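Some notes on the structure that comes next.
Missing here is one protein chain; the remaining ones are kept as they sit in the complex.
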Amino acid sequence: MALDLVVEHYVLLSGLIFLIGAVGFVTRRNVLVQLMSIELMLNSVNLALVAFNRQHGGAMNGQMFAFFVIAVAAAEVAVGLAIVLQFYRLRATVNSDEADGLRH
Amino acid sequence: MLETYLPLFLLFVVALVIGGAMFTLGHFVGRKPLGPEQAMPYECGNDTRGGRDVKLTVKFYLTAILFVVFDIEVVFIYPWATLFKSLGWVGFATMSAFIVALGVALVYVWRKGALEWES
Partner (left out) sequence: MDTSLMSSPGVMMLFGLSPILALGLGGLLLMLAEAFGRPVVAHALEAQAIGAQPAGPEGQIVDAGAGRAAELALGAAVILFAGAIFSVALWLVGPENVTATERVAPYLLIDRFSVFFSFVVCLGGGIAALLAGGYLPEHRIERGEFFPLLVFCTLGAQALAAAGDLLSLFVALETMSLGVYCLVGLRRTSVRASEAALKYFLLGSFAAALMLFGAALLYGATGRTDLAGIGEAIAGLSGDGLEGRAAQILIALALLIVGLAFKVGAVPFHMWTPDAYEGAPTPTTGFMAVAVKTAAVAVLLRVLLVVFADERLGSWGTGWPPVLATIAVLSMFIANFIAGRQESVKRMLAYSSIAHAGYVFIGVVATSRSVDAQASVLFYLLTYTVSTLGAFGALILAGRYRAEAVSYEDLAGFGRRHPAAALAFSFFLISLAGVPPTAGFFGKLYVFKAAIQGELYWLVVLGLINSVIGAYYYLKVLVFMYMREPKPGAPFATPMRSGYVATALVIAACFVLGLGILPDTALEAAVAAVLGG
């Protein structure tokens, strides 16, 4: 029972982090902050998975799941940053002179 | 019991000796005048010049992103390596397929010129 309580604490913390991420995503307008909020949400899920894995033990499904989430999150950031960069680059070319646009 | 911890103890000793030696040598051999430059915050290499919001070339991001993506794949190799024997040939074949796929991705990135710093 004592163990259960500990797991619940972790899950509560994970839920809090997830909420912080979700609120951050909804309220902030800076794209990079929104991207970070999504990362926060994904990492809170990792925490929950590992905590639940402690509770259930067995086949280590939760830990394995967390590994995959980490890898997918990295790929997601790669794609996301590329899209964000492209967006900023285009907006910059709209607003500034030609020399700036040809820099990269 | 003690024999099991002997290598660990030796490791501590070696680490202490090396770390201590570097610290003492630096204290005696190194020069110590504290100039105004060294007193500056984040003193390292050249003087800081210009504003903070300086534009970096996009290649930094590209390289960093590629590094993260390839680096994180190690996450799958570690668990496989710890269970290498019990997973047997099936595990080996699976991991080989994974590595081949990663290799194809690396060749792709290379051919596309994403790894070229000068251009």
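Should a chain be cited, it is by its letter among A and B, assigned in written order, with residues numbered from 1 in that chain.
The rule is short, and it goes like this: a contact is a pair of C-beta atoms (placed from the backbone, for glycine too) under 8 Å apart; a residue touches a chain by one contact, two chains touch by 3 or more.
Being a predicted model, the structure only gives us computed values, none of them experimental.
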| item | value |
| --- | --- |
| Chains shown that the absent chain touches, full complex | A, B |
| On subunit B, residues whose C-beta touches the chain left out of the figure | 101, 104-105, 107-108, 111-113, 119 |
| Positions on subunit A contacted by the hidden chain, ascending | 11, 14, 18, 21-22, 25, 31, 34-35, 38, 41-42, 44-45, 48-49, 51-52, 55-56, 58, 61-62, 64-65, 68-69, 72, 75-76, 79-80, 82-84, 86-87, 90-91, 94, 101-102 |
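What we mean here is this: only the chains that are shown with their structure count from here on.
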| item | value |
| --- | --- |
| Distance from subunit B to subunit A - Cα centre to Cα centre, in angstrom | 23 |
| Complex contacts: residues of subunit B adjacent to subunit A | 55, 57-58, 61, 65-66, 68-69, 72-73, 75-76, 79 |
| Residue numbers on subunit A that touch subunit B, as the complex places them | 64, 67, 70-71, 74-75, 77-78, 81-82, 85, 89, 103-104 |
